[in-house]
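Missing here: one protein chain of the complex. Every other protein chain is in place.
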Amino acid sequence: MKIKIIVTLKNGVLDPQGKAIQQTLNGMGFDNIEEVRQGKYFDVEINEKDEKKAKIKADEMCKKLLANLVIEDYKII
Amino acid sequence: MKIKIIVTLKNGVLDPQGKAIQQTLNGMGFDNIEEVRQGKYFDVEINEKDEKKAKIKADEMCKKLLANLVIEDYKII
Amino acid sequence: MKVDQKVAIEHGLKKEEFDKICELLKRVPNIVELGIFSAMWNEHCSYKSSRLHLKKLPTKGKEVIQGPGENAGVINIGDDDAIVFKIESHNHPSFIEPYQGAATGVGGIMRDVFTMGARPIANLNSIHFGSTQHKKTKNLLRGVVRGIGGYGNCIGVPTIAGQTCFDESYNGNILVNAMTLGLVKKNKIFYSKAAGLNKPVIYVGSKTGRDGIHGASMASAIFDDKIEEKKPTVQVGDPFTEKLLLEACLELMAGDSIISIQDMGAAGLTSSSIEMASKGKLGIELNLNKVPCRETKMTPYEIMLSESQERMLIVLENGKEQLAKKIFDKWNLDFAVIGKTTNSKKIELYFDNEKVADIPVDTLVENSPMYDRKWKKSKLPKKNKIEKDKFKNLKITNVLSKILSNPNICNKDWIWQQYDHTVMGDTIQKPGGDAGVVRIHGTNKAVAASVDSSAVYCWAHPLTGGKQIVCESWRNLVSVGAKPIAITNCLNFGNPEKDENMGEFVECVQGLGEASKYLDFPVVSGNVSFYNETKDKGIKPTPSIGGVGLIKEYKKMVTLDLKKLNNIVLVIGKTEGHLDQSIFNRDILNQKNGPPPEINLFNEKNNGETLLNLMMNDLIKSAHDVSLGGIIVALAKMCIKGKKRNKIK
Partner (left out) sequence: MKSSVIIFPGSNCDRDMSVALTKFGFKNKMVWHNDNDLPESDLVVLPGGFSYGDYLRCGSIAGKSKIIDSVVKFAKSGGLVLGICNGFQILTETGLLPGVLQQNKYLKFICKNVFIKVNNKESKYFKNINKNILELHIAHNEGNFFCTNNELKSIEDNNQIAVSYCDEKGISNKESNPNGAIKNIAGILNKEKNILGMMPHPERMIDKYLSGEDGSIFFQNLIGNLK
């Protein structure tokens, strides 16, 4: 089954990319954009039929590799 | 309001990063991972109360900047 | 929050130090003031354990324009040109988050250099990791290398040399030392000393966030099991903004608007403003509501102690605000007038129309603690007997291939090929040689730089080890045909409160000083990193020396690859057969005790100068210093690089 994971920067952690994107959008005429924060998205295909088990695996993968918990949070969706 | 956007590589487009992550996961003992595809995630704070209008704006932003339609698809969630 | 002894101790201050603060202020400080004291008085900013000993280093020389005490050292290289350079550690942050730690280390040292008006022209780094077998090493190494590249490549400054070492003593405490060289005209050097009353104090660069609060005290803390809790203090680097800041600052510096300028490094706004005031014997008044903030509801405490990156503090000439603002607007950077200079000799902070701190500057700087810590002298270990029958069963080719595959000796191309080493179009010697060399743009001159440490030697005998590294740096520069001019040093040691560690420090510094004095190779800048220790286990004493030399005619530069067949190979200097602490003894014979090779400064100088003479007369085709692994490794490297064979009798 497919598991989707979103990894985002923790609140307060500087996001230089997001800032540059926001400024560019403003410059392009999108003037009501107040903040952009960029994160990562993963589609993971796990050979596992049991959703619960797959999510537990995904959680472990996030902790060990996909997210850098020093600066990032993750969400399995 | 906050709009969430996911940008993913089109099917068939090589994803070297996703591949490397998959291999690393396998190497770490997660052996039933069949594929990993990495994408981008954006949290966009738009000063706009009407959800429909906000989504139209977001769609335009994706087309004009956030996604490169040659290789990427996007989804507003 | 009420301040008492307990709160002070949580801030890393000692009980006596807190008492002294109360005595100096004649009252108990409030929380903002306590934060400021704790930042200024910690080891990282105050050099309280090292100051006494650092004073003994030779810092003067014919070509020295600015020695230690400024953002970086400055040396003369003729024709009105000067080189600004310094090395700095970012060890603790890099262990917690290798990519960002290393990246912000590179960013920080570059800011130190361009703060003085110099355009960075070369980066170097010295990185030390635990054993290659240790489970953390691979990730840390990868993260650090990526971080160094990620920042330096983006700014567009070539990384021209470096050093990568592995030793189990760094298992729980890696070292990341970054060095930058910048080029400036002698009459356009900028200093941090404020001058004049009622001059506007300007904040430029990125906005302030909550990142890195108390980073300076983290740099002076020992890692323990609670290391995870310290994680939120990691800063994120933004090389893109730094590049803009660099260009904007240099643009403003081209005119005559700036009185003094200081980057916000460790302890951010606190140390930068206090340093400016202290050097200028002035006071500074700041309105913290004016500081551009990235996050909401930041308190004065947080604003003063944030270590957000890519920020500068400037004292401007009156009336130049508009001109300066225009430049920073052009580069899309924040710009704010946040205060002014005063004659109070105090640091006075306002927030929401209230005075939130009021501290005499001298209590923070001149009256900061200085310790003469107890230290233990090291004995010179006894030499091991060379037992020839142990060698009988060894085949030289096997030994050589084993030595060449030692992680400290083997090829590092895979590392430095991740660093842009050719941007700026003046790199004439890439990493892979004895020193990196860049031309001074548009002239016939070039500067050479290398960075070295020999922790094993320092560990075996700190005094000899200290001399050894300075000599190694000297030799590396000479090997490429450069006249050595001056050094910068980054002293990475364990806990100074332990007398063995303090002893290692004192004696290394002594050795360093003796050698640099004898070789007329003065120390112009540097940095001390103590408390490199995890769970009571300290690192091997690791002073890193960054040497800089001048090649007057770059066409005469020498490289180490063998060029032609039938050239003669010479060994300069006497080979005494010293094997203790060599890779051979340590790796092949597994004999880890014994003294490091002795240093004879007279011979060192004589050999180096003779070699330089021969080079200037075009008599030398290739040269390489004999170091780790001895003559056989040196020859092997010369052959491999030159794709030539060598016959040795």
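For clarity, chains are labelled A, B and C in written order, and residue numbers in each chain start from 1.
Methods note: a contact is a pair of C-beta atoms (placed from the backbone, for glycine too) under 8 Å apart; a residue touches a chain by one contact, two chains touch by 3 or more.
Note that the structure is predicted; figures quoted are calculated from it, not measured.
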{"item": "Options C:8, C:154 or C:183, residue touching the unrepresented chain", "value": "C:154"}
{"item": "Residue among C:307, C:420 or C:604 that touches the chain left out of view", "value": "C:420"}
{"item": "Residue among C:17, C:238 or C:514 touching the omitted chain", "value": "C:238"}
{"item": "Chain B residues that touch the omitted chain in the full complex", "value": "12-14, 16-17, 20, 65-66, 68, 70-71"}
{"item": "Interface with the unshown chain - residue positions in chain C", "value": "149-150, 153-156, 238-241, 243-244, 331-332, 416-428, 430, 439, 554-555, 557"}
{"item": "Interface residues of chain A (partner: the chain not displayed)", "value": "16-17, 20-21, 24, 27-28, 38"}
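Here is the rule we use: only the chains that are shown with their structure count from here on.
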{"item": "Between chain A and chain B, centroid-to-centroid distance (C-alpha), Å", "value": "9"}
{"item": "Residue ranges of chain C touching chain A (in the complex, touch as defined)", "value": "96-97, 100, 206, 209-211, 231-232, 234-236, 238, 240-241, 294-295, 308-309, 332"}
{"item": "Residue ranges of chain A in contact with chain B within the complex", "value": "6-8, 18, 21, 24-25, 28, 30, 32-48, 57, 60-61, 64-66"}
{"item": "Partner chain C, residues of chain A touching it in the complex", "value": "10, 12-16, 20, 23, 68-71"}
